[in-house]
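A short worksheet on the structure shown next.
One protein chain is absent from this view; the other protein chains keep their places.
Per-chain numbering from 1; labels A and B assigned in written order.
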Amino acid sequence: MNKLPLEITVNGDPYSLSVEPNRTLLEVLREDLNLTGAKEGCGEGVCGSCTVLMNGDPVRSCLTLALEAAGANIVTVEGLAKGDELDPLQQSFIDHGAVQCGFCTSGMLMSAKGLLQKEKNVSDQDILKALSGHICRCTGYTKIIEAVKATADGSKQKR
Amino acid sequence: MHEFTAIGKRVPKVDAIDKATGRAQYIQDVKLPGMLYGKILYSKYPHARIVKINTDKAKALPGVRVVLTGDDIPPIRMGVYKDNPPLKSGKVRSYRDEVAAVAAVDLETAKKAIDLIEVTYEALPAVFDPEEAMQSEAPLVHEEHKTNILKMPWKLHYGDVEAAKSESAFQVNDRFTTTWVTHCCMGTSGAIAEFDHSNNLTIYTNTQIPSLAQKDFLETLKALGLKEKRARVIKPYIGGGFGSKLDTYAYEHVCILLAWNARRPVKLTFDREEEFIATSTRQPTITDIAMGCDKDGKLLFRDITMILDNGAYTSWGVTTPSVMMLPISSLYRVPNVRYEAKCVYTNNTYSQAMRGYGNPQATFAIESLMDMLAEKAGIDRVEFRRINSNQPGDVTPQCFKITTCGLPECIDAVADKLNMDAEKEKGVGVGLASLIHVGGGARIYKSDGCGTIIKMDDYGKANVFTGASDMGQGSETVIAQIVAEQLGLKVEDVHVIHQDTDVCPWDVGAHASRTTFVAGNSALCAAIKIKKRLVDLGAEALKVDPKDVVLQDRFIFSKTDRETSMPISKLLRSSHFTHGGQMMMADHFYDPANENLGRDFKGNMSATYSFGAHGVRVKVDEETGKVEILDYVAAHDVGRAINPLLLDGQVYGGVLMGIGYALTEQVVSDKGKNMNPDFRDYKVLTAKDAISLQPVVIETIDEDGPYGAKGIGEPGCVPTAPAIANAIYDAIGVRMKDLPITPERILAALKKKKGVDSCGIDPLTDKEQKCD
Partner (left out) sequence: MRLPAFAYEQPKNLEEALEILNTRGSAGKILAGGTDLLVRMKQNSIHPEYLISLKNLSSLTTIQETEDGLRIGAGVTLADILKNKMIQNRWPGFYEAVAAIGAPSIQHFRGTIGGNLCQDNRCQFFNQSGFFKGVRQSCNKAGGKTCYAWEGGSDRCHSIFPSDAAPVLIAMDAHVEVQSKNDKRVMPLMDLYSSIGEHPLVLADNEILTELTIPNLTPNVGTAFEKLTYRSAIDYAIVSAGALVQTDGDKVVKARLVIGAVSRGPLAIPAIEPILKNNPAGDEQAIEEAGTIAMKTAEAFIANNMSQPADYRIQMIAVTARRAIKKALSRAGAMEDR
């Protein structure tokens, strides 16, 4: 299989890569860029553990060809914090007990981030919808939902 | 009252930050130099003779380093009955049977090689129904065992059940069934095995039992002729356990065999489909139960016979009746108890431990029947439970010593918070169910112990080496809190190390909700030893009476004069860097004073028992049969909430898992073949299905628990199904006796109630039954 060039920005860093067409964005992030924060929980786009932001939208990196992300701006969980300063969502997940085994966490964070970046006033229903494509087996979801809600409310207050 | 500085605080999980930033490394993320990739070939038949395996083409494929079949490996046997070789030879007994394995330079090559292995089978008649498997003419799963009924001793009789039956004013009996459900850990299984130049093994693996796994792996080394070699078990971050990692699996041993043959590190990880088919399930049960009470509602007897579908091989699933006995003999006061369980080999997948370890299945039958008996006796079902509630100081027929018991408070809290007597709309109902579980360890092995080593550094920080395993539940955080509290440190000053058998002490494993209690006590006792030394040193340094020395906020000071103080770090340095100086270290092995069950199954299995009650309000759509959870109250006697934040996590997570068990989850098996090995068709609940839950924490401060705490890892999913079944009955008047309570089963039951020609859906065939 011929490799094709791939220009991509990940967490603010531009990369010039060369990848086979059948490689997914998840494989390239994990294997070529060593960004292992996005996880493969099912490989079929159901569990959400592989979610990353592509031009601000949450996408399943396990069902996105790397080449389809050409020119895109990708943000993974490793790109959420600014230096030592955690993203408010990360802090909120930690403080609310939204992290247990942690395998679903990065995907949950990215979908939540995608939502909060776009919507200024999010309802509980918006949060449930945004998280509905993610499976978590530890938390029963409640603490994750509360963590997202608290961040949304917190950023509302700031404005 | 003494103010705690760490105990009782909502301390975030200490590794949450690494997980929330993507730093935490799971087995999928670990790479070793020169690593090969392993893959397993599974059976194409549920029961067949292996006539021939041709691996020539696989071996010839460039990049393939090792190909192994059952004939290439020394005799290794896994399982309680030592009936399960990691690669099968001679015959396969279920679809998940491992037939061959490959190690290659990359995963694609390994997969290709697997496809090139040619196996010739001769199909054998198979048996999938445990009741059929018990018949004398049934095909034998293990010929050498002569029968499919496992020779396990699960039989007890306390008091006189027959006499109690004749004395009972009211009696009910019925049959309840449960099916396969599975853990669905988000992180799939995997291992990396590596040998050093002296043939010592290091294995990175997802396990809840590092010490016992080490023992299993040493057996495999021995079989390979590596008698005096070491096996080091390293746990990376684990993406959920729930009991699934309580036994070693074939893939771990296969990984070792491949690495040994390749003399290279080999990584073997499961994809999601493999996780569904090749890890184990909760045991399916068929339970016949009878209960009776006197005219005042006092329980007189409980009589249960049970058939468990063991599947093709034995793992801990076969021992779950030992825990089922706990609610059977001791949930509520029951003077006369009889129980008999048969575990039966079939050509289905084999079962393992799963959160609650048999307790959810038994409690489903018991608590459903409690409502039926209350109705028959004409007693309010909450009152009926109050009348029969366990009380502190009770000794149950199985000789369990109930020390603290918050069951009455839990029942009251549920009745109160759920407002059970409120007027209901059509299709709405409420139900409740209680639980008892081990809360102070569970002595099922020779030892129920856990070791801790504490090493203080020169900067006022503590390294705590524990045998306890964290799979996400938070044991490292709880241990850090306990040590910090004792030593006057901040929680972040305590680093808990639990990942490596080369440095961590022995522990029987993360099971039976025992870690906070056992590992917590172990850490507490070790910390007390350090504290004593610090106090003595501090008293000398501060020139005060040791009785007046206080450790707090990283300082040591005098109770009488806070100004007389010294940083703990300085005290440590002064003890270390001096002539005749000493390391500040302590260890402790804590083994609770609980007892192994005797031949009659009597014995105080746990040092204390956890109690709880759940109540739920449901709405049933009578057209579609769908059940909506409107309200949920989960009250638990936890002894003491050492960390209310993590306690919530166990309760919320346990309850949602329990709701899945009650309503949506099942492994659909078609003649032994798993038909839904993926998250689309195996219905784990989603975020949109999250419920409104009110947890209620009852603190009974158990005198044997660390700071009074009891275990709470499993109880959350124990009484969920019967609480929901009872609520459904209250809502629409049909008694649901088979799990999961799917919409189609509810509709079939409603039809039956209305006298339409249907007698419900048969749980074994999933077909609607015509009434005879």
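Methods note: contacts are C-beta pairs under 8 Å (C-beta built on N, C-alpha and C of every residue); 3 or more make two chains touch, one makes a residue touch a chain.
All values reported here derive from a predicted model rather than from experimental measurement.
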{"item": "Per the touch definition above, residue among B:596, B:624 or B:692 touching the missing chain", "value": "B:624"}
{"item": "Among A:10, A:59, A:94 or A:152, the residue in touch with the chain that has been omitted", "value": "A:59"}
{"item": "Contacting the left-out chain in the complete assembly, out of A:51, A:92, A:106 or A:139", "value": "A:51"}
{"item": "Residue among B:283, B:348, B:664 or B:726 that touches the chain left out of view", "value": "B:664"}
{"item": "Sites on subunit A contacted by the missing partner chain, in the whole complex", "value": "1-2, 4, 20-24, 27, 40, 43-46, 48, 51, 54, 57-60, 62-65, 67-68, 70, 111, 114, 129-134"}
{"item": "Missing-chain contacts mapped onto subunit B", "value": "42, 44-45, 95, 107-108, 111, 271-273, 623-625, 664, 668, 673, 675-677, 679-681, 683, 685-689, 742-744, 747-748, 761, 766-768"}
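The working rule: only the chains that are shown with their structure count from here on.
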{"item": "Whole-Å gap separating subunit A and subunit B, where each centre is the average of the chain's CA atoms", "value": "30"}
{"item": "Complex contact set, residues of subunit B against subunit A", "value": "10, 12-13, 15-26, 28-29, 183-188, 237-242, 271-272, 471-474, 645-646, 648-649, 652-657, 678-680, 684, 686-688, 690-691, 693"}
{"item": "In the complex, subunit A residues that touch subunit B", "value": "30, 35-44, 46-47, 49, 76-78, 80-81, 86, 90, 93-97, 99-106, 109, 128-129, 131-145"}
